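Before I ask anything, here is the structure I am working with.
Note that this complex is displayed minus one protein chain, with the remaining chains in position.
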Amino acid sequence: MSKHSPRDRVTGTPFTRGLGVVILAGITLLIILAIFVSPADVNQGESVRIMYAHVPGAWLAYLAFVVTGISSVAYLWKRTRSLTWDRIAGASAEVGVLFMGISLVTGSLWGRITWGTYWTWDARLTTTAFLFVTYIGYLAVRGLGGTHQQRARRSAVLALLAVLEIPLVHFSVQLWNTLHQEASVAGRGTDVEMDGLMLFTLFLGVVVFTLMYVWLVLHRQRSLALDDMLDDSGLDNALTARRAEAQGVAR
Amino acid sequence: MSNSVPGSAGVIATARLIAAKDLRVERRSRVLLNQVLPFALIVMVMFAFALDSDAVLERVAPGLVWLATLFSVLVMVSRSFAVETGDGALDQLRSAGVPATGIFIGKMLALMVQLMVLVALLVGAAVVLYRAHFSWAGGVLLVTTATAATCGLAAVGTLYGGLAAGAKGRETLLPLLLLPVVAPVLIGATRATESAFGTNGIAISEGWPWLGLLVVFAVLFSVAGAVAFGPLLDE
Partner (left out) sequence: MIAHEPGIDVVIDLSDAVAVLGSFPALAGATLSVNRGEIVLLRGPNGAGKTTLLRLCAGLIPLERGHGQVLGIDLKNDRELVRHRVGVIGHNNGLYGDLTVSENVRFWGRTVGATRAEVDAALRRMGLDGRLADLPVSRLSAGQKRRTALAGLVARRAELWLLDEPHAGLDATGRDELDQVLKMAAAAGATVMVASHELERAAQLATRQVEVVAGQVREIGAP
């Protein structure tokens, strides 16, 4: 443990700095490939380039959701209970909401450009929207206050309820869409014939976004830990102060 | 389930006690009767003003019934827990070591009974206001749909209501948490009710798969609620 007080500590380590460099390189390569080098699509033209932001964004939204779920289980299970899991769940949710937003906006734009509508009710997009709203609620509950353990337990239960809810929503919407024709239009539109370079760029995008997620969650998780540590060291100081107060009154 | 704590009542006895208490409170205070039901009816009337077409209303009647139900659930759940937090009764229940699962089941059952009354009234309103109609077979589908849907809504409502009870900003927190979760119920109940009403010529047989969805939802969230309610309430 560093001798510095929580206020002096930073959340970076050699690992995250190295990771950051790799990410910057990756983003540069991704931008070059996605915007300039990779070919336009046969059907959609240049607008297919949105896919390089949308697909990784969506992938990450669901990865964050899974990570929050697993961390919540890890917190609730007595043998692995540790507030670190709670902080990972919270950090993952915050970063996840960001990527969910990116995924929704890019998906909407892509739809607008390609086939003229900002929104379709296909199961994937609708479920992502529900995921987004559910996680806004999750973050609201995390902010309710109380001890760290109370926050952790409440959030963990809520996250697991979300794990129950999201597949149900997805399934219901999918079932609902079999009654309508719009689903097949959306499906057709997003089928892109991909040549080797496009596939590689997409894969690169997923990798780079995942690394960004890891970097963001590591930092955010550490800053949450520092916040909690501040509260706790606050407890030690407050204990000392309160005991001194008792002494003072005794005189 | 036997006693979780020696000396205290078991889960089932607690559930019966709490459900009876909730229903007795309603019988005395008549909040459902005098406030929630009129509210739901007014919502149905407002829909008619907004949609302004008999043909459209008849077609969307099932959806309107369940939308009005969802809005009412928010109010009913708030009320269910306001009764508890008003004089600190929920705290007392916790302090008394009453099994949380029993509290959950009891409140859920009471809520479900009240919801059934509400849905029955709203279906009647749909028949009167939107010219909905249904056969005997449709009626059977309607009753089973209402049972499964209200069970699911009561489970989720009690669960999230307990979480939001006593939290700051709970009036806005509850809808934010609850509405996304009940979307499958809205979808399933509406489609099943469409079959029951024969809207758009949909056959009754098409409604049963949706009923299946509702049952799955109800079972999953009843179990989840029974398990999660305790940890959520606890400090």
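The chains carry the letters A and B, assigned in the order they are written, with residues numbered from 1 in each.
Methods note: contacts are C-beta pairs under 8 Å (C-beta built on N, C-alpha and C of every residue); 3 or more make two chains touch, one makes a residue touch a chain.
If you're wondering where the values come from, they're calculated on a predicted model, not measured in any experiment.
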Which one touches the absent chain: B:Q92, B:S135, B:T172 or B:S205? B:Q92
Positions on chain B contacted by the hidden chain, ascending: 5, 7-9, 13-14, 17, 21, 24-25, 28-29, 83, 86-89, 91-98, 235
For chain A, enumerate the residues touching the unshown chain of the complex. 145-147, 149, 231-232, 234-235, 238-239, 242-243, 245-246, 249-250
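The rule is short, and it goes like this: only the chains that are shown with their structure count from here on.
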Touching residues of chain A toward chain B in the complex: what are they? 76, 130, 133-134, 136-137, 140-141, 144-146, 150, 153-154, 157-158, 160-161, 164-165, 168-169, 171-173, 175-176, 179
Write out the stretch or stretches of chain B touching chain A in their complex. 159, 163, 167-169, 173, 176-177, 180-181, 183-184, 187-188, 191, 209-210, 213, 216-217, 220-221, 224, 228, 231-232, 234-235
